[in-house]
Structure formats: C-alpha cells, structure tokens
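A short worksheet on the structure shown next.
With one protein chain removed, the remaining protein chains of the complex are shown where they sit.
Order of writing sets the labels: A, B and C. Residues in every chain begin at 1.
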Amino acid sequence: MINKKVNNVKEAMQGVESGMTLMLGGFGLCGIPENAIKALVEMNVNGLTCISNNAGVDDFGLGMLLQKRQIKKMISSYVGENDEFERQMLNGELDVELVPQGTLVERCRAAQSGFPAFFTPAGYGTEVAEGKETREFNGKMYVLEKAFEADFSFVKAWKGDEAGNLIFKGTARNFNPAMCGSAKITVAEVEELLPAGSLDPNQIHIPGIFIQRIFQGNNYEKRIEQRTVRKRD
Amino acid sequence: MINKKVNNVKEAMQGVESGMTLMLGGFGLCGIPENAIKALVEMNVNGLTCISNNAGVDDFGLGMLLQKRQIKKMISSYVGENDEFERQMLNGELDVELVPQGTLVERCRAAQSGFPAFFTPAGYGTEVAEGKETREFNGKMYVLEKAFEADFSFVKAWKGDEAGNLIFKGTARNFNPAMCGSAKITVAEVEELLPAGSLDPNQIHIPGIFIQRIFQGNNYEKRIEQRTVRKRD
Amino acid sequence: MLDKIGIAKRIAKEVKDGYYVNLGIGIPTLVANYVRDDIQVEFQSENGVLGMGPFPYEGEEDADLINAGKQTITTLPGASFFDSSLSFSMIRGKHVHLTILGAMEVSEKGDIANWKIPGKMVKGMGGAMDLVASAENIIVAMMHTNKEGESKLLKQCSLPLTGVGCVKKIVSNLAVIEVTDKGFKLLERAPGVQVEDIIKATEGTLIVEGDIPEMIL
Partner (left out) sequence: MLDKIGIAKRIAKEVKDGYYVNLGIGIPTLVANYVRDDIQVEFQSENGVLGMGPFPYEGEEDADLINAGKQTITTLPGASFFDSSLSFSMIRGKHVHLTILGAMEVSEKGDIANWKIPGKMVKGMGGAMDLVASAENIIVAMMHTNKEGESKLLKQCSLPLTGVGCVKKIVSNLAVIEVTDKGFKLLERAPGVQVEDIIKATEGTLIVEGDIPEMIL
C-alpha cells in the first residue's frame, strides 16, 4: 500500500500558487471540496483559472473566491446561480469559457486517461465550435475537443482510505471522479478517512493511484441550494 | 422502474442472426457470458464477427464457436491461449483484427458514449496505425481510432436487478462495463437476479439504462486458466 | 390558453412506456407529476441519478441528493447513482429516449437558443448542448411569445444557438407544433385558442392543414 494521507488541509495545499489552473469537483454546491476552497480563500492566491461545472453562489463555494477577485478565468458549463459572477463577466473583469457539460467532464477524463483529444457532437453549429476542427462521421457532424491541463485538482469524497481509494455518496459524486488524476496533483478531502483495508475493493469508485494526497475534512456545511419538499399527506 | 427481465437465455437471444457483429465481455475465461456463448453454439449461427479481448481456450468460451467455425472474424487483443484459433488464423480461415487492449476497450466505450473517434498513443509507429490518421499533440504522436458498431453485446455480471442494474465481482468486471450499451441490444446474464430496490444505488457499476435484457444465468463453470498457488508455510 | 401546468400535462402525454427521460429546469421538471402511472418510465438527471422520485418530505432532504436544477429529490426502487462522465455517456450515446427542455427561441428549422443573451444574460448551456446534439426526440416547453409579446417561434434564431436542427416538437401555452422540413406544422390548439391567434403569435413559417383539433389534457 502506498500511503497518501496528509495530516490537514494546510499540508494538502502545499505548492498551490497564484496563477495556477485548478480543477474543483462538485455540481452546484453538492460535493464541492469545501475545505480546499476555504483554504484557497485564506491563502489569498489569485490569478487562478478554475475548471468547475458551476461557480458557487455569492457567499459559498467558488463564489467566495470570486468575491475576493482571486479568479482570473472560469471554465464552467452553468453559472446562473451567482450574481457576482455575472456582474464580473458582463463587465469584462472575469474571463469565462463556457463549455457544454458533457464536454467539460470528458475533457477532464481525457486528461485523466491520456487521451489528447476526442470528437463530440455537443456544440456543433454553435459558437462553442468556433475555431475548432469539425468532422463528419456516419453522416453526423462532430467537434474536436481537447484534454484539459491543470496543476491541481481538488475533489471531495464521502469515504476514503489511506491508500487514497475513494467512495462518493449519491449525486455528490458528479464531476469528482473524472477530476481524479486529471491534474499534476490531485488532493482528495473526505468526510471519513479510514485505514487501508477498510473499504471493499469491489466498491471503490476511484482507486488511490489517481490521488496524491488525502485528508480528513471537517466542518462540512453541505448547503442546499434549492430546498424543495412535498407536504406529508 | 423499467423492467428488463427476460425468463431465460432463449428469450434473451431473440434476434441474434448469422453474419452479425457481437461484443462479448470477459478477460481470458474470467467474467465471460457462459450462458450466452453456449446458446450461440446451440443456435448454430455463423459468419459472426466477435469483439472480445480473448478467444477462449480450445474447449471453452469462444473456443467452442471457433471449433464449429461459427466465427468469420475476431477482433481481440490477445489470442495466445487458443491453438485452434492460431491454426485458423495462420491458414487464413479466420479473419483477425488485433487491437491494443486499451484501444479495444475504449472503442467499446466510445460506442457506449456517443463518441465517434478519439486519439490514443497506443500503436503509433506500428502496423496497428497503418492506414489511420496520426497527429501530434504537445510533441507526442497519436493515432485516431473509431468507435465499434455492433448488433448485440453479451455481458456477465455477479448481481443484477430487474431494472437491469449490474454489479460485477473482482477482476470478472474487466471489459463487461464498457460493452454495456455499446451495441444495438445489450444482454446481461447474472449469477443472481434480484428485485428492483435490492441493490444499493450507490454501488451499482452499470445502470440499467445500458441494458435491454437481463436474465438469471445458470450452471456457471468459471474455469480457471492458470491455477497458481503457494504452499502453506 | 395553457398555464405552465397545462403545458406540463400536455407534454406528459408524449412520454411513452419504456422511456428514459431527461427533464430540464422549469416547466419540464413539472412533467414528471403528470405521466400516466400505468407505464414504466425512468427520469434521468445529468448530475448523476437515474430513477428519480418525487421531492422529499419536509425534514428528509439530503444535501447529497439533488437533481440538475439543484433541487432536493428522492429516488425510487431500481435507481442508481453515477458520475458525470457516465451520465453523459447515457445522453450522448442515445440511451436517453426523450429530452424535454425550455427555450428562449426556436427556429422553423429546429434550431434552439436557450443559454445566452449577449451582453445581458449568460447562464451557460449546462448539459443542454450535449442533450440537443444527441437526443433522437427533443420536445421544447415554452411560452409562445416573450414578455414584449414577440414570437419565440422564428424563421431564424437571433440569439446564440444551443443546437442546430434538433427540436422535433414544441408545446407552448398556445399550441402543439411539429418541426418539419417545411417549417412549423400546427398539430393542436390549446383550449380556447383560435388558429388565428397562433398564426399571429408565430413569426416562422406555420403550416396549417385541415382542421386543427383542440388538445386533450
């Protein structure tokens, strides 16, 4: 077993610098690396390029980094929940690359998997395809998309072990698995960090080989964006 | 829940015809769809193109179809365990396309995932790349490989439910997940078929959406090719 | 004229036995409430769940269990969770049979625009570009006109596109319309709506052939 455990978020963030490209897991506020994001705020690194499906809300998730103007460029698929984001973007203060969600995750997976590029139908005939190679296969048009290149990847899992193996919970899985091993260094934070051998090898979602550092996160807030309920009959 | 259960292997094989292209899961004899293969032997369909990592051994797995000359073409990565295969191939009786293992699985996954083509480094500079487009990305050379097209996919899982959800066991997982939903019709056979709701939604390896038919297999032999053991001290 | 619930009810009739369905944010989400309960259907949400059930009872919300609209949800027996990569394999690989989504504009060629108003509003495309580029069957749920009373069914979209030539059917507050090679084809009128009202509210080519029945909800 190769031990990936680090003692705390501070150790886990070693080497993160201004100007870097970061991947951050999560969908909306679900499954985001809360501890890593708070550490980025405290470290005050700036000029960051962030690859993340969403940009948080104004006072939580990546929104906290936006408030402090730490982000130079966002690469996302949907940013509709964040007023400060929209303001910075429309004013030209923030560089934004909007990417179809399926393309976004596959560009992460391509980086994880050693594929430099792939053809996908998403975005053909739209401004997303502008300047990109397009090609017909079996009578349908496709766009050539490339793997991301990132310095750090921050992911959040439910359970993990010291070997770096991860298990996610429910829809908090989302982008996290595809961002494991898709940057030079992948940092995983988990709600529960266990000794190696505690997890069933058959039920591990992401093997530890994709993870360089794992730590026990704390104080998870797990905010709900749209609390929708039904009344009991 | 959309019910995918069929009553037996005969129902599951409905529509399989001579001349079709089939995908078959398994690595060596581990995790192969034993019931479906036996049914193909009994149905006596021929002129088949089979996409499978290996070709079985002379008297088990796909070797049984080779003995009866039911296979016209094999698309595999390694066929070293099958004398009859080698004989037919060297005599020109069998058409063979050898594909690097990682490319083989990704061509299945591409079909499953709606990607028509992808660039991979495997096989560059070898006869595998002959006649294919090659291209440089970041100073390294890659080969353009295409998604497979198949009529039926036969996979074997450990546990499944009536909704078609699958869980594999150990290294019997191998090619099976990438072959789910990569043909027009995917048939899953399982050691244990359970009612919907019996499996933890968080631990399902392949969701039922990729499966058209599922049945309870029987009489699994699970032959071991290389029984290697150590003595107790 | 239909309200949002009426539109959802009418679209629910398009959901057939054995369908896997992806529902967009807004009106499409309501469709799940009105699907016949004697057919087998599963709802997929692109953030990673298949087999979605109704919203949770108060107090039973789970922050780790949401749909693509970020709403708390529940799951039904046979449900599964998966990552975004496999989720878009379902979508791109045509395993999802029907996609229902909203739009700001649709053209008579089936182009759709729903993610950006240059200089004004940029929400992003989310999963919509993958969905419309892949689904065999795409139904748009929308109001026939915008707040200014201008038609949203156009000869050509003025806003940046989400996808080209992909929309098959539109269910609006006024009508059910099929997108054909020759333009919009009127199939049904909403209760109390006259064909003339629909013609007036449609900027794109509208084909009206024979008697147009009132829709049954």
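To be clear about the criterion, a residue touches a chain if its C-beta (ideal position, glycine included) is under 8 Å from a C-beta of that chain, and two chains touch if they have at least 3 such contacts.
Since the model is a prediction, treat every value here as computed from it, not as a measurement.
Asks: Name every displayed chain that the left-out chain is in contact with.
Replies: Result: the unshown chain touches A, B.
Asks: Consider the whole complex, including the chain that is not shown, and state which of B:M1, B:C30 or B:A147 touches that chain.
Replies: Residue touching the absent chain, from the options given: B:C30.
Asks: Which candidate, B:M13, B:A39 or B:A178, sits in contact with the chain we can't see?
Replies: For the chain that is not drawn, the touching residue is B:A178.
Asks: So that we can see where the missing chain sits, which residues of subunit B does it touch?
Replies: Its contact residues with the unshown chain are 27-31, 53, 76-81, 86, 89-90, 96, 98, 100-103, 105-106, 108-109, 120-128, 158, 168-178, 205, 222-232.
Asks: Which residues does subunit A use to touch the chain missing from this display?
Replies: These residues of subunit A touch the chain that is not shown: 1-3, 109, 111-115, 161-163, 165, 181-182, 195-197, 201-202, 204, 207-210.
The rule is simple: only the chains that are shown with their structure count from here on.
Asks: Going by the average position of its CA atoms, which chain sits the greatest distance from subunit B?
Replies: Farthest from subunit B by mean C-alpha position: C.
Asks: Hey, which chain is the most central one here, using CA centres?
Replies: Most central by this criterion: A.
Asks: Any idea how many Å lie between the Cα centroids of subunit A and subunit B?
Replies: The separation of the two C-alpha centroids amounts to 32 Å.
Asks: Would you kindly tell me how far, in whole Å, the mean C-alpha position of subunit C lies from that of subunit B?
Replies: Once rounded, the distance between the two centres reads 36 Å.
Asks: As a quick test, compute the distance in whole Å between the mean CA positions of subunit A and subunit C.
Replies: 28
Asks: Two-or-more-chain contact residues of subunit A, please, as numbers and ranges.
Replies: 106, 120-121, 168-170
Asks: Got the subunit C residues that touch at least 2 other chains?
Replies: Touching at least two other chains: 49, 81-82, 88, 91-92, 134.
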